[in-house]
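For this depiction, one protein chain was excluded, whereas all remaining protein chains were kept in their positions.
Per-chain residue numbering starts at 1, and chain names A and B are given in the order in which the chains are listed.
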Amino acid sequence: MNAASLIPLIAALPIAGFLFTAVAGRRLGRRAWVVPVAVVAIAWAMAMVVVATALSGGFGESGAVVKLWEWIPAGAVRVEAAFFVDNLTASLLIVVTTVGLLVHVYSIGYMAHDEAGYWRFFAYLNLFMFSMLLLVLGDSWLTVFAAWELVGLSSYLLIGFWYRKNSAALASKKAFIVNRVGDVGFALGIMAIFVDTGTLNIRDSIGHLASGGVSLAPCAQGVVSCAASMPIPVWVIALLILAGAMGKSAQFPLHVWLPDAMEGPTPVSALIHAATMVNAGVYLVARANPIFASAPGAMVVVAGIGIFTAILAASIAMTQTDIKRVLAYSTLSQLGYMFAALGVGAWTAAIFHLMAQGFTKGLLFLASGSVIHAVHDGQDMRKMGGLAKKLPHTYRTMLIGSIGMAGIPPLAGFFSKDEILGETFKAGFIWVWAIGVLVAVMTAFYMFRLIGLTFWGESRVDEAVAPKVHESPAVMTVPLWLLAIPAMLLGLLLSWPGPPLGPLFGQKGTGLLASWLEPVYKDGLAILGRGEEAFALFGIDGVLILVSVAVAVIGMVAAWRLFGVEIGSLRRRGNHEQVRELTARVPFLYRASLNKWWFDEINHLLFIVIGGRVAAFAWWFDVNVVDGIVNGIGSVTRRSGSGLARVQTGRVQNYALGIAVGLIVMVGSYALLASR
Amino acid sequence: MRAWLYLLAFAVAAGIVTTPALLIFVFGGHSVDDALFVALATLMLVSALAVVSMRDIIRCGLAMIVCFLSLAGIYVIVGSPLVAAAQVIVYIGAISVLILFAIMLTQSKAAPAKLVFQTQAAPAAVAAIILVVLITLGISATDWGEVSVRVRLGTDTLARAFFRDDVLPFEVVSVLLLAAVVGGVFIAKREKDAPS
Partner (left out) sequence: MNLANTLDAYLVLAGALFCIGAFGFLARRNAISMLMSIELMLNAVNLSIVAFGAFIPGLRTTGSIIALMVIAVAAAEATVGLAIVVAIYRNRKTPLVDEYDAMRR
């Protein structure tokens, strides 16, 4: 069987599962999970076949296109409903389907105590899976945009899943609205692409734009005005697409929705807000890499926004006390890394980090969900501590994830982060690299602060809850371990340059992922004029690796000194006095971090207070000026009417006088004109 | 009987008014036609002014008769004796009498109108004066293509024209008159159950 024919099924299965569950789920009760999990499992298996085919070169270098039907046949404008799989899509498919499947399985246990919403939750999850797969697989900008909105919708539905909770409802609205801001940019970007190239096909339009001009075909077809060839500069398109990516991937200043999105159930946080949807922006920029490569200014913007988000979020994560919020800011920070990598042209590194983070962050969130589950829906780390013995599986998997996040070799997080930092340094963006190193210290610090507060030291769990703390069921811990495997080994696997894996996937001496994605980035790299560089373990690369490891260790040890450690023989108690002393020494930074740099307050001031004033003024203007003009016309008419009505005396002779005056005017004017 | 006395008084007054003009024209080398024209014109305008300005409406009606009569004279001068005859018969004989009857039917001596004129009398006067100036200007500025000799029109010519060439309009006018008679009767007829 041809692997390409499976591609539509990958997307079709989850939507079928969604429709089935939405219609029949309520009656299935506790067994509502069966169909959704089954379809995602089948989709995963199919995706793996497709991925293996794609990565082993089965679809050729340009990837496989599956055309279903012509979606919008409008004269010269033709949009096809088609799927497209190349190696970049395949890389994303691995993360999306695998994490998706494991989150589905995990949710069976996690959502078990939510009787009423059980089927609804799985329906939403399936809807999200469909949307996300459509986003990754779509062949036209329009399909991707529709999927883009669909993931936004599913995200909204899932954040507000516990819609009776006011904060959840507010958070879902916030996420939706903030995403709209970015989506407007994305929509405008798609329109600009269409204006420039006359096509909505992703590959065609990128090809046109990257070749630096409009092809004559759309011009001749009359789709694009021939007079204005390339009327919209590429950098505008790049920035508009970036705006969309910033919304979905929660980059500064549109990052405010992601921490609040943690109001949703934890599996949702793991799947949507850590592993998949937030990576959509990274995917989009990577997909559009030739466009960005053609606009070096936009690339610098991407890098600047990315690294700024990284350090901003990392600084906030250092002081948060809600376990999920720490992870949320950590996600933001890592997404910032990815954008920084995208901005310096290290697209492979960005996707590498995306995949590594997809698994690592998915693992961490699911583990935190397990912790929250164990302490009966408590998320405050100040009321945890000493959980390591009670939650052995959760503890171990979470420790693996944290070590990976901190960037200790040989875990996946180390490889991808080191790749980003190294590429950044070698690309000449020393300032990005410097900030990145600082963020790496902070990452290691806050991850082990989290572990220290949650699992080590003495228990601070409420007396009432403490006896009931228990490890989660196997349906939850098994996915944790299954996620821990790629979190440990993926980095080694994807960057392994030699045999036995290298020859198997036909790679050429660089890392496995780099050779996979080489055809995708070929155009962009050619525009940037950057070739492959030999990896020098005993040269600059070795030094950079040592720096990465060193900063990770510094951050880790700092966290150990302050918050304690209990790994094997390595034991130390946390020192809370010292923490207090340190925070007192930098009160401003501490308060800024604790209050998330007051972004919610700034937004409140900007949009609620100032925007409200503007709106009030607009309202005043509408009532008094616009309505005033309208009402004024009315009342002038009425008053002049009633004034003129006095002329209508009802007396015949007054009218006759009018006739006489009119006669005089007519005859007089005639006499005047005739006498000329 | 008093009405005829008033009429006589008007005539005498008119004679006094017109006599100097008459004398000037007669001794100024003008023809009798001219003298008669000026006298009749003066009489006509004065009586017309009396019609529109006098307080007692019956006197107005009598002044109107004088006006119509002098107009008939002017018709004779201009050379249309048949029209003059019709003027006397219809206007003086019929319409004036009709109007006098209407006056008697509608005016109550007990409560005579305090004001003769409307509030808009002044603007009306101004308008009328402007109008007469404009008309005079227009007439003097226009070349009518006229001949300067009056031709007396014989009744036979007029009768031939009336009863041969324009017989249809003539008959239509008779129908109109009949309709007017019927309409006048119908309108003025007192309704049976109306009060008073």
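Please note the rule applied: a contact is a pair of C-beta atoms (placed from the backbone, for glycine too) under 8 Å apart; a residue touches a chain by one contact, two chains touch by 3 or more.
Everything numeric here is computed off the predicted structure, so don't read it as measured data.
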Those residues of subunit A which, in the complete complex, touch the missing chain: 645, 648-653, 656-657, 660
Touching residues on subunit B - with respect to the absent chain: 30-31, 33-34, 36-38, 41, 44-45, 48-49, 51-52, 57, 60-61, 64, 67-68, 71, 74-75, 77-80, 82-83, 86-87, 90-91, 94-95, 98-99, 101-103, 105-107, 113, 115-121, 124-125, 127-129, 131-132, 135-136, 139-140, 144-151, 153, 157-158, 161-162, 166, 169-170, 173, 176-177, 179-181, 183-188, 190, 194, 196
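Criterion: only the chains that are shown with their structure count from here on.
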Whole-Å gap separating subunit A and subunit B, where each centre is the average of the chain's CA atoms: 103
List of subunit B residues in touch with subunit A within their complex: 118, 120, 123-124, 127-128, 130-131, 134-135, 137-138, 141
Residues of subunit A touching subunit B in the complex: 653-654, 657, 660-661, 663-664, 667-668, 671, 674-675
